[in-house]
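Supplied in structure tokens, the structure appears directly below.
The other protein chains are all here in position, but one chain of the complex has been omitted.
Per-chain residue numbering starts at 1, and chain names A and B are given in the order in which the chains are listed.
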Amino acid sequence: MNAPLTAPANPRNVVASRSLFLPLVAAGLFLLLVIIGSLIYGAGPVTPRKALAALAGTGSDEAWFVIRELRLPRTLIGLATGLALGIAGALLQAMTRNPLAEPGLLGVSAGAGFAVAVAILFGASTATLTTLIAQVGALAGCSLVIAATRVQGLGNDPVRLVLAGATLSGLLLALTSMLMLMDQRAADEIRFWITGSVAGKSLATFQATLPSLIIALTLVVVVARPLAAMALGERAAVGLGHHPGRIRFLITVTVALLVGAATALAGPLIFVGLVVPFIARAFSGPDIRKTLWLCLPIGPAVVLAADVASRLMAAPAEMPLGVVTALIGAPVLLAIVRAGRMPSL
Amino acid sequence: MSHSNTATLAADRITLAHRRFTVAENLSLTLPSARVTAIVGPNGCGKSTLLNGLARIHAPAAGAVLLDGKDIHRLPSKDVARKLALLPQENTAPEGLTVGDLVRFGRQPHQGWMKQWSQEDQQAFDRAVQAADVKGLVNRALDTLSGGQRQRAWIAMAVAQQTPLLLLDEPTSALDLGHQIEVFELIRNLREQGKTIAMVVHDLASACRYADHMVAMKDGKIIEEGSPAEIVSPELVQELYGVSCELLHDPATGSPLLVNVRRNNRQPA
Partner (left out) sequence: MHRHALTMPDSRTLVANAVLLLLVAAAVIISLSMGTVQIAPAEVIRALIGTTEDPTAAFVINELRLSRVVAGMLSGAALALAGCLMQTLARNRLATPGIIGIDNAATAFAVASVVGTGIAIAPSAMALVGAATATALAFGLAGANGTRGYRFIVAGLGIGAIAGAVTQVMLSQVAIDDANAAYPWTVGSLNARSGASVQVLALGLAASCLVTVAIVRALNTLQFSDPVAIALGTRLRRTRVVGLGLSVLLTGLAVSVCGPVGLVALLAPELARTVCRPGRIPLTAAALAGAAFMVIADLLGRTLFSPLEIPVGIITAIVGSPYLLWILLRPSTRSLT
């Protein structure tokens, strides 16, 4: 997590046209490091040393098998999850102009999770279907959030929006718990699903989310410039020839695709969408386009680092990834509030 | 009667500070009894801070505020509330609170565990709503009133405290001319009943007209003190606000009137 902080020159002092080069390289290097970490650390007899040997081509077949069949899918899923959540968070925050707007906090992830829980209860289990359902749920949640920010007065009140999101999440969680009580068989599957983890998921899930991730990233490219203009205010954006309604719609869809995919991959993870853009903004400044670029390496790095930490913190047992992200994210939330820059953005 | 009819309030070399920023240093002031004292001065001169200091809202960093000669911060809060009432600058009340409810709060310092609403409380209540002319509004919710009516209701609460001392922080700041006069005349009536009153006033003209005693402040210091007729001069106005003016005397009341107020002839600071 600390990699971006090790970037040389203090970027806070540079006001005009911050260079993204160093932060990007630093984040990229850190990402590489955690990818290797994710491949070599883990439960079982394959120790980091054996795993390293296997990666170098001199290890045992057993080690190679563990890496290829267990740790590689897990790493890929972590990468995709982090990428999706980081970018979704940055988009949502720019859109609502609220540094606390995070898919997990605002109930978008909970919407996706609830939709999947309902689907599991009705017997759905294929990866493709799950992804689609999660995205529909996320779309509902995201539309609700965007609609809520359009309510008079609420858009200017970050805390009220976050509280509303927390309440919505709580409600959906309670409903999910109720569904779990109804059906013991589904309950186990749902529980596995909603604890937030990238472990034990198959590559098929990853493949199922790939198309929507690609679509979403394409949409991000389309929407980034007008979104940057929206930072000047809706009227200014209109003046520059953009269509705020259309931008809102595209962003809603993009965020839903991303969060739905991430939730299908790893369950509802909170705070990732908060932490990643927070770190990115420290280096990119307020321009959303730069922030998005930085989110590309930082998002996966954060999730993977958290995942590696979840394996190491309570070894030999594992801690749920969602717990680790919450432990990392809550202090960041507090830091944002402490900084007292809340209403801006 | 459980409350005394007179009390003296004085600041003895007090220093007032907001955190580490000193607003006023070494201020001394005694409120003349049964008079209206107006504290005037430019924005940020520390006049509201001084009033809050006198009202024990703001504890002085040095020196003491003396109520009947005793350090106000060492006296029990309730005893102080029976001698000194305060009307802060901006007031909020819970939604739906009626004028009667509000005025009844003024009796709290006189109540206790065993002492619930008494005959005496009721009399004080009646007198307060009478004095502030809010008798007809007793059952109206505060949020349905006009600004002037609301301010009178708040003053009625302070009056119901039956204190010999009354401090008001810009009692007319958000009111139009008619409502301002309404409130100032009420304040003058309260003085007639023997109360010692101090108020922060933004508008020098109103202060001239309605105050018996004036305290002019600048940069946390008291630069002049005395009756408006004695101390208000073009020089004082120049010093306080950096504007020039000429002085006339109100033919009706004899109080000073500022005319031809203008920004030229500014002297270098």
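We adopt the following convention: a residue touches a chain if its C-beta (ideal position, glycine included) is under 8 Å from a C-beta of that chain, and two chains touch if they have at least 3 such contacts.
Model, not experiment: these values are computed from the prediction.
Enquirer: Tell me which of A:A43, A:L312 or A:L334 is the one touching the absent chain.
Expert: A:L334
Enquirer: Can you tell me which of A:L171, A:V222, A:L240 or A:L312 touches the chain that was removed from the display?
Expert: The missing chain is touched by A:L171.
Enquirer: Taking the entire complex into account, which one of B:F125, B:F184 or B:Y210 touches the absent chain?
Expert: The single option touching the absent chain is B:F125.
Enquirer: Thinking of the whole complex, not just what is shown, which of B:C45, B:L86, B:L137 or B:A156 touches the missing chain?
Expert: Once the missing chain is taken into account, the touching residue is B:L86.
Enquirer: Based on the whole complex, identify which of A:Y41, A:F114 or A:F271 touches the chain you can't see.
Expert: Candidates A:Y41, A:F114 or A:F271; residue touching the omitted chain: A:F271.
Enquirer: Applying the definition given at the start, please give the residues of subunit A touching the unseen chain.
Expert: Those residues of subunit A that touch the unshown chain are 100, 105, 148, 151-154, 158-160, 162-164, 166-168, 170-171, 173-175, 177-178, 181-182, 195, 270-271, 314, 317, 319-320, 322-324, 326-327, 329-331, 333-334, 337-338, 340, 342.
Enquirer: Pick out the residues on subunit B that sit against the missing chain.
Expert: Spelled out for subunit B, the touching residues are 52, 55-57, 77-82, 84-86, 88, 90-98, 100-102, 104-109, 111, 113, 116-117, 121-122, 125, 141, 158, 161.
The criterion applied here is as follows: only the chains that are shown with their structure count from here on.
Enquirer: Taking the mean of the CA coordinates per chain, how far is subunit A from subunit B in Å?
Expert: So the centroids are 57 Å from each other.
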